[in-house]
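Missing here: one protein chain of the complex. Every other protein chain is in place.
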Amino acid sequence: MVAAKNDMKRKTHLHLLPTVGPITIWIFFFVFAPVAVIVAISFFATGSGGEILPRLSLENYRLLLFGGSEYPRAVIRSILYALVTNLICLGIGYPMAFWISKYGGKFKALLLFLVIVPSWSCYIVRIYALKQLVGYPGILNDFLLNLGLISSPINILYTPAAVVLGLIYIWLPFMVLPIYASLEGINPSLLEASLDLGATPQWQFLTITLPLTKGGIFGGAILTFIPALGDWLVPLLIGGNRVWMAGNLIEHYLVVRGKIAMASSMAVILTATVVLLIYVFIKLGGEESMERIV
Amino acid sequence: MLKLVENRKTWVFIGGLIFALAVSFMGSGLVGSAQAKTYKQYVASLPDGCQPVPRECFEQAVAGKTFAMYDWAAWWPEELYKGFEKEFGIKIVRDNYPNLDEALAKFRLNPKTPYDFWLTNPKSVWYMKNWKLLETVNHDWIPNVNRYLAGDVKEASWDKGYNYTVLTTLGYDAYVINKNFINKDDSRIPSWKFLFEGWDVYKDRLVMRNEMNRVIGNTLKYLGYSLNSTNPKELKEAEDVLVRLKPHIMAFNSWPKRAVMAGEVWIVEGVVHDYLSLGKLAGPENPFVPCYPPKGCLLSPMLVVMPKGGNNPAACHLFLNYLYRPDNFATLINGVAYGHGHTGVNGLIKEKVVKWMTPPEAGYREKCEVLLPPAFTGQGEKLRAAIWEKLKK
Amino acid sequence: MQGEQDNICIELRNLVKMFPGVTAVNHVNLKVKDREVFSLLGPSGCGKTTILRIIAGLETADEGEVLIGGQVVNEVPPYRRDCNLVFQNLALFPHMTIGQNIAYGLERKRVAKNEIKKRVNEMLEFMSLEAMKDRYPVQLSGGQQQRIALARSLVLKPSCCCWMNPWRHWTEN
Partner (left out) sequence: MKILNARRINTIVSMIGYLFVWAPIVVLAIFSFNASAYGVKWESLTIKWYVDLFHTPEIMQAVLRSLLIASITTIFATAIGTLAGYGLYKYKFAGRRFLRMSVLLPITVPYVIMAGALLVYFTRIVHIPLGYPAIIIAHISFSAPLAVFVTLGRMQRINWSLEEASVDLGANTLTTWRKVTIPLLLPAIFASAVLIFPWSFNDFTVTYFVAGVGTTTLPLYLFSMLEYSLKPVLINAISLIFIIMPILLIMLIYLSKARTKHGS
């Protein structure tokens, strides 16, 4: 950041200031600064009433990591849920993107639109909708019972499976979009060339389409993995709050118990995990995965 | 599609429309809605047995123009707010919190938040008092409260000295069963034993509150201890009970009403009045049966406090005085069916609401406990939080 | 190869291809003999590329027949046709090295590994691009890329090779 600023001054580039200037300032003041504050607070000791004591210590981290706290377990659980969510999203999202891109014809825009639109509705409304559908007894259960597909209502709500289901429901569109973009970005003559060189459609898919959409896949993975990892509303509303993810613990410490320093340490640990995972994703997916985000 | 999305005019039009709509509405919202009464008109219009606030309070409140409230969404009847706005021409700006802890955290981080009125619980009152963030109540400005609020709840354990709070409703936090699904003749029923040991009947059909102090407190009550206990041994026992119970709990849900109504949940731990008043929507016969364990339960008073930093504390007094007018208070109680400490509304409450809001046994309130500092500070809080974390894995 | 009986490699009979609003190819008949270099010339948009794509199987003809080596191949999918294209934009696979690009077609034909290696090396030598084997297409100049695209088709030893717009990348040499 500093380097960028100095450089800007030195060059006094006429166009640089009005274009990247605002976002630099914005990011510095409203992204870096708050994160820095959180990191700083995480190294302060906590008083008995939750107040921050003016004393530097690693106490919070020690308590969290080695003090028998539930937090590391919650983080691992979150990663696990996010990973499963991610894989299922990929399993549904890739075929969807592929289908739209290949068979969409002139309805491509509409079909894509149909994927994105549900994500435009309010988060809480969507969770409520899902809850109403899969409830016990619920509409889905009634439907399946009437069809005779099941003999007794299945209980999906309030289980870890429900949490994963909710996460998939919320984040699926964000998997489809980047994959679709990278599928559309493939030069069609490459596909033709591979057919021409003797590749059957299946082989073509494996050797050309899949490797060329790697960026989209990892971009989508980043876009679904991170929010799923940090989610706290889905376990709260659809998981019956029986099992906590890392986000719930952070919210619990920050809001319910008012232990800001402790919550900051938790946030730092979770953020570090996330950054590490993003790094791995970008390394695996190449530069393109970053570009395909959004 | 793309044509439409890329058409500049479409978006400028939609954007402009939304913006204009929002701005005009916000603008109109700030201007007082109705014609305000003068003090004389106000005094003259009061029903029998009600007293006006002093002129000083009235004038300050009206001059303030707006009144910032912080409470639950869609709980108290809307008429109360509408009536107040109409009568005094003071615009109510209402904010809603999803839970009281969240609201308290806001005050902790941002001490001088300009709310004039906050509907909250004893825990918040204790913390706010400790942080010196509460205004004292001016008793000269709330003659109706002085007249009608029962003496025994005026100066109660949550506000020794009766300086900072005014009680509105009193909830009994026990449990409710749905008699459509549960055999009402089970001898264990009104006792805590049924809630904590009746697995044979209600496996996976139980919902508990998502608040550690309430759940753990009621568990302690079941074991026969004080719900404010800080004794590690007693808390350990409570933990064992909850760990044993957890596989049979459907959810720790702060959104149980829909599930209860849909028949997903048969037993619900929580404020009983909520479900009883809900039952009137369930059909001709109310399927919900309140269970008040003989050992007593958690009593949860909803208290009005005035945070420091409010712009119009006079309006809060005016509102409290307005609320404690018997007709208005009856509207409140008929709407929420909670217990209360108002001594002048007895004839105005509907018969069935009386049934929903009072425990069957006279003097039951004395057996109940309010959450007090030992439970949510220091050692007590730490032990409870540890239990809670363990339960959520 | 097979087509040697009457020495005709590609034959088009009454070929018609219509796109919405345009008839791209209107009753074209032509015969290309084995080992013949046959050029289609014409203003842009007159259907040269379409004809080549139909021959390769990437487009289907609305009417008429395409014969490769004396057999009607209208229903044969492109990956079974003994005919390869050099694309106008070359269509080198960006995620594969030059060596992998050239070997791509051979791998599908289940040619033995050693054989693939041998033939790829021969081809690279022939194009004098041995040093480029492990580079990626973007690291090469336009002329080099074109040679790779040609090599990729020729390495399969097709009975015919169609080359779209061969001068487009001919900036060097």
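Each chain carries a letter (A, B and C) given by its place in the written order, and its residues are counted from 1.
Operating definition for what follows: a contact is a pair of C-beta atoms (placed from the backbone, for glycine too) under 8 Å apart; a residue touches a chain by one contact, two chains touch by 3 or more.
Just so we're clear, the structure is a prediction, and the values are computed from it rather than from any experiment.
Chemist: Based on the whole assembly, the unshown chain contacts which displayed chains?
Modeler: Displayed chains contacted by the hidden chain, ordered by label: A, B.
Chemist: Tell me which residue among B:18, B:63, B:243 or B:354 touches the hidden chain in the full complex.
Modeler: B:18
Chemist: Would you indicate which residue among A:58, A:76, A:117 or A:280 is in contact with the undisplayed chain?
Modeler: Checking each option in A:58, A:76, A:117 or A:280, the one touching the absent chain turns out to be A:117.
Chemist: Among B:58, B:84, B:97 or B:356, exactly one should touch the missing chain; which is it?
Modeler: Spelled out, the listed residue whose C-beta touches the missing chain is B:97.
Chemist: Determine which one of B:86, B:258 or B:355 touches the chain that has been left out.
Modeler: Residue touching the absent chain, from the options given: B:258.
Chemist: On chain A, what residues meet the omitted chain?
Modeler: Touch with the absent chain occurs at residues 1, 3-4, 7-8, 11, 13, 15-16, 18-20, 22-24, 26-27, 30-35, 37-38, 41, 91-93, 95-96, 98-100, 102-103, 106, 110, 113-115, 117-126, 128-130, 132-133, 135, 137-139, 142, 168-169, 172-173, 176, 181, 201-202, 222, 226-227, 229-233, 247, 250-251, 254, 260, 263-264, 267, 270-271, 274-275, 278, 290-291, 293-294.
Chemist: For chain B, which residues touch the unseen chain?
Modeler: Residues of chain B in touch with the missing chain: 1-6, 8, 11, 15, 18-19, 21-23, 25-26, 29, 68, 70, 72-75, 78, 93-99, 102, 106, 109-110, 113-115, 254-255, 257-258, 261-262, 274, 277-278, 281-282.
One rule holds for everything that comes next: only the chains that are shown with their structure count from here on.
Chemist: For this assembly, give the contact graph shape among line, ring, star, complete and other.
Modeler: line
Chemist: Quick check: how many Å separate the C-alpha centres of chain A and chain C?
Modeler: 44
Chemist: Would you kindly tell me how far, in whole Å, the mean C-alpha position of chain C lies from that of chain B?
Modeler: 77
Chemist: Per the centroid of Cα atoms for each chain, what is the distance between chain A and chain B, given in Å?
Modeler: Between these chains, centre-to-centre, one finds 35 Å.
Chemist: Hey, which residues of chain A end up touching chain C in the complex?
Modeler: 187, 189-190, 192-200, 203, 207-208, 211-212, 214
Chemist: Considering the complex alone, what residue numbers of chain C touch chain A?
Modeler: Interface residues on the chain C side: 53, 56-58, 77-81, 83-85, 87-89, 91, 93-95, 104-105, 108-109, 152-153, 156.
Chemist: Applying the document's contact rule, which stretches of chain B touch chain A when the two form their complex?
Modeler: Going by the criterion above, the answer is residues 1-2, 101-102, 104-105, 108-109, 204, 207, 210, 212, 246, 249-255, 258-259, 262-264, 377-378, 381, 385, 388-390, 392-393.
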